[in-house]
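One protein chain omitted, others in place.
What follows is chain A.
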Amino acid sequence: MVSPVCSKQIGVLHKRFKQLSHNEETLRRDHFNEIDDLAFNPIRAQIIEAFFDRRNFHQNGEGKVQEIGFEEFVVVMSHFRPPSAHMTEEQRGKTRREKLRFLFNMHDTDNDGIITLEEYRHVVEELLSRSGTLEKETAKCIADAAMLEVASISVGHMEPDEFYEGITFEHFLKLLERFEIESRMIIRFLNMDTTTLCK
C-alpha cells in the first residue's frame, strides 16, 4: 500500500479538487481539459486517462470510469508521494513497484498486462510528435527500435518458436531498474519537506 497522504496535504488537495470541479462532487475529463498549462503537454491524454483508470485506484479494478470522486483523486495523486525517511527495503521495493505500475498502466491501454508494439508506438508518437520536432514516421521508427532493443535485452536468444508479444510488467521493472523512480517520481506538495509534516 502506498503510504497515505497526511492531513495537511489532503487539505490542499481538497481545495484544488473543489477548484477544478467547480465545487461539484466529482471530476470529469472535461474538467481536466480546462487546465491551461496542461494543454501544452504532449501526453496530456494519457495522464488524464490515468486518473480515470480503475487500475490506479488500488482496488484491483479494471476499466475506466467516467468521473472520479475526491477519494480516487487523492489515491492517484498519492502515487507521487515522496518516500518517508524511514523505509525498509521491502517498503521501498513496494513503492517502486507501485510507481512503475502507474507508468506501465499509462502505456498499456487495453489492460492486458502487456505493452504491445502498437500500444508503444502510440505512446511514443504522442510523446514525440506533438513536440513538433519529429515526424510521425520517425517516431514510429523510434518506437520500433526501442521495442527491439527491449526484446534483445529481456529475452536474448529466442527459440525459433517463440514469439515476443510485448513488454510485460516484470520486464518493465527490470529494464527500468536504474531509473531510481522512487526518488524521482515525486511531487512536493506544498513545496515543503513532507517528511517533516507526516510521520
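Observations, loosely collected:
Note that in this section a residue touches a chain if its C-beta (ideal position, glycine included) is under 8 Å from a C-beta of that chain, and two chains touch if they have at least 3 such contacts; residues count from 1.
Just so we're on the same page, contacts and distances are computed from a predicted model.
This figure omits one chain of the complex; the name its UniProt record holds, of "Calcium and integrin-binding protein 1", "Aspartate aminotransferase", "ALA-interacting subunit" or "Sodium/hydrogen exchanger", is "Sodium/hydrogen exchanger". Considering the complete assembly, chain A touches the hidden chain via residues 13, 16, 19-20, 32, 35, 37-38, 40-44, 47, 51, 77, 80, 82, 103, 106, 116-118, 123-124, 127-128, 131, 133-134, 137-138, 141-153, 155-165, 175-176, 178-181, 183-191, 193.
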